[in-house]
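Missing here: one protein chain of the complex. Every other protein chain is in place.
We call the chains A and B, going by the order they appear; numbering starts again at 1 in every chain.
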Amino acid sequence: MITSLRNIFYFAVMAGLIVLVGQMQSWNLALSILNLCLISSVMALGVNMQWGYAGLFNVGVMGFAALGGLMAMLVSMPPVQEAWTAAGGGAWVGMGIFLLTLIIAITLYRKLPKNGLRTAAIMLVVIAGYVLLRIYFDPTTKVIEKVNPAASGYLGGLGLPIILAWPLGGLLAGGVAWFVGKITLGLRSDYLAIATLGISEIIVAVLKHEDWMTRGVKNVTGLPRPVPYEVNLQNTQWFLDLCERLGTDPVTFSSIFVKLCYAGLFAVVLLLVLWLSERALRSPWGRMMRAIRDNEVSASAMGKDVTARHLQVFVLGSVVVGIAGAMLTTLDGQLTPSSYQPLRFTFLIWVMVIVGGSGNNWGAVLGGFVIWFFWIEAEPLGLWLMDVLTAGMADDSALRTHLLESAAHMRLITMGLILLLALRFNPRGLLPERTQQ
Amino acid sequence: MSDPLNAAALLANFVIVPAIAYGSQLALGALGVTLIYGILRFSNFAHGDTMAFGTMITILFTWWFQSLGLSLGPLPTALLALPFGIAVCALFVLFCDRVVYRFHRAKRADPVIFVIASVGVMFVMNGLVRFIIGPDDQNFADGERFIIKAREFKQLTGLSEGISIKVSQSITVVTMIIVVAALFWFLNKTRTGKSMRAYSDNEDLALLSGINPDRVVAVTWILAAALATIAGTLYGLDKSFKPFTYFQLLLPIFASAIVGGLGNPIGAIAGGFVIAFSEITVTYAYKKFANYIVPGDWKADGLMQLLSTNYKFAVSFLILLMVLLFRPTGIFRGKSV
Partner (left out) sequence: MSFLLAEKMTGGYGGADILHECTIAAEKGEIAVIVGPNGAGKSTAMKAVFGMLDLRLGSVYLDGEDITRLTPQDRVSRGMAFVPQNNNVFPSMSVEENLEMGAFLRRDDIAGTMEQVFSLFPILKEKRRQNAGELSGGQRQQVAVGRALMTQPQLLMLDEPTAGVSPIVMDELFDRIIEVAKTGISILMVEQNARQALNIADKGYVLVQGRNRYTDTGEALLNDPEVRKSFLGG
């Protein structure tokens, strides 16, 4: 089996690189890279479902990941009692209006016959809901934001274990994906791309500006962890015993141990998603998806509802992206709305999928590892390169300072070039999709 | 006290004048997108960054001219630099076509492959712009700032609300009219322009008629680069130049092009104004306006703003969704393929 040998080879090289970073730089860094590689891989798996299985171009990966992140915060942070008290009934009224609007809209969608009238009616309900929300809820948000703005100024969350946010974040992302997909799928492919670009900009704008919910750009820090804290570990007897047996320093090892715990959790999710994806791809459903992707016309002539299948896979992929987004925020331990930048998120994931091998789940995972690794290591490499290039120039040369300062932007150019080169010279990726006979 | 005159002046100053200028900028941007779509048949995600790139070159030339002491008097020096910006941007875009898109075109690749390739180009352009000029705000407007200042208008009319018109706004509108007229003349009256429309209408038949596809594609890129550079420079003069803002303009520009009907130039212009007017009317705070027109002692509480300016993209997005729901080919019936 040449292909499986190749798989093993690539993953072995990847593991080797990470070990190399551990040896050369530090194990702490190596594990940080590994953790983000794992999350990237999950996200790439989600995008691969949409692109690799169905040929759908989702430019809103960032937005769906942000929804996962939002959920992580909403689930795990303890509620801010003062804010709830200050808000009084206002918060409940707001939530009531929101839910009622949602319920009426969904009921209309289900009960009315499908035509322009239904769309207009739903739109009217949503607009009415929005106006009511603005009238009754706006004053409340001001009150909430005034409660101890330096430390909280928001409602907080539910105070539940953060792990719960992973599936919930997926569900939230899936719900939004359903809404976008319902409108744009079935029309030409560019429309989905443009609409997802729009929805993700809006999601991030909401995260940045609805301070009563997310504290906006003030960030929510200190999300509860699903794994032990370093300080606690350093005071725990069994951990100290373990350190003694391994002969390491408890302070260093505690942070490595925490990262290993995260890595374990993420690996479980990755393997689960990967296993399910592989099962799905090999099932009759997966064969049908690929048949539709390869020839939409003949698939729909065979009686397959192409649009419905596309919607299904689009929602599923977004669920996975949402889960990964929640994992990412869990790892960061904070919700930082301004970190959701389209170039960093969406397009990096796309490069992962295309370089890894669209349509092949293992390829997406490998792409996640490779691209994240180089994304991180490109910065020191770029700086080093610029240092070498500018070594001959005088220390105070304006060009030299400018080049050194701008080295970070080289990453964007490099990623763009990698994407273009992959698309041209190796469009099937490092691990190409297996074509079944 | 009901005061319709002051209310009208207020609205003109804060809604109508800015929306006309912004609409002109969007229209020029959307024209570029729609041309590429009509001829090359894909949505060019790199268009926002093409605008940034062209504007950056224009800014660099502007600075150089300023250092040489060249100026246009009351008009911004950037107008003098604009042709150079267009030329460099066109060369760069043609280079991109040569090394990126031509390969996929020869293979007759799926439209979505072109879209992804344009994302790659966007990445590279974005990085280049930040690399060369940095990610920060750049102000390059010089010359007179206002044609008419709010204070002068008040003195002139005796109203308590003034209307100010910036030089950049009127330049934007005048330039837009000239560019659009020239473009339509080109497309409808010249041989090359007609061959472009023919190619967009029916590629195979155009080939049978002996129309050279390479030439059509090259002219399209040059036009798109020119439109992008002009739109970007006007936007930069009117507001300011920041690479990320230009990336974000992609959404309203796409929305404009789709609202008007992708591939339809008249639609792109109409779409630009629809989006601009919606965005500004929806995000304008009507408090003062309401106080003027509602008779009696009633005073508005709150800003009376339908949507915070933070969510201005949402306006483009919602209009986009409505068009897709009710009329996916756009108001002016673009291409649906």
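FYI, a contact is a pair of C-beta atoms (placed from the backbone, for glycine too) under 8 Å apart; a residue touches a chain by one contact, two chains touch by 3 or more.
Small disclaimer: the values here were computed from a predicted structure and weren't measured.
A.B. asks: When the whole complex is taken into account, which chains on show are touched by the absent chain?
C.D. replies: Its contacts among the visible chains are B.
A.B. asks: Who touches the missing chain here, B:Leu40, B:Ile211, B:Ala255 or B:Ala270?
C.D. replies: Counting the whole complex, the residue in contact with the absent chain is B:Ile211.
A.B. asks: Among B:Ile16, B:Ala198, B:Met304 or B:Leu325, which one touches the chain that has been omitted from the display?
C.D. replies: B:Ala198
A.B. asks: Of the residues in chain B, which ones touch the absent chain?
C.D. replies: Given the touch definition above, chain B has residues 191, 194-195, 197-198, 201-202, 204-211 touching the missing chain.
Note that only the chains that are shown with their structure count from here on.
A.B. asks: Whole-Å distance, chain A centre to chain B centre, using C-alpha means?
C.D. replies: One centre to the other, that is 31 Å.
A.B. asks: Can you tell me which positions in chain A touch chain B when the two form their complex?
C.D. replies: 55, 57, 59, 116, 119, 123, 138, 183-184, 187-191, 193-195, 197-199, 201-202, 205-206, 208-209, 342-343, 347, 350, 354, 406, 409-417, 419-420, 423-424, 427
A.B. asks: With touch defined as at the start, can you tell me which chain B residues reach chain A in the complex?
C.D. replies: Touch list, chain B to chain A: 42-43, 45, 100, 103-104, 110-113, 115-117, 119-128, 130-132, 134-135, 247-248, 250-251, 254-255, 258, 262, 302, 308, 310-311, 313-314, 316-317, 320-322, 324-326, 328, 336-337.
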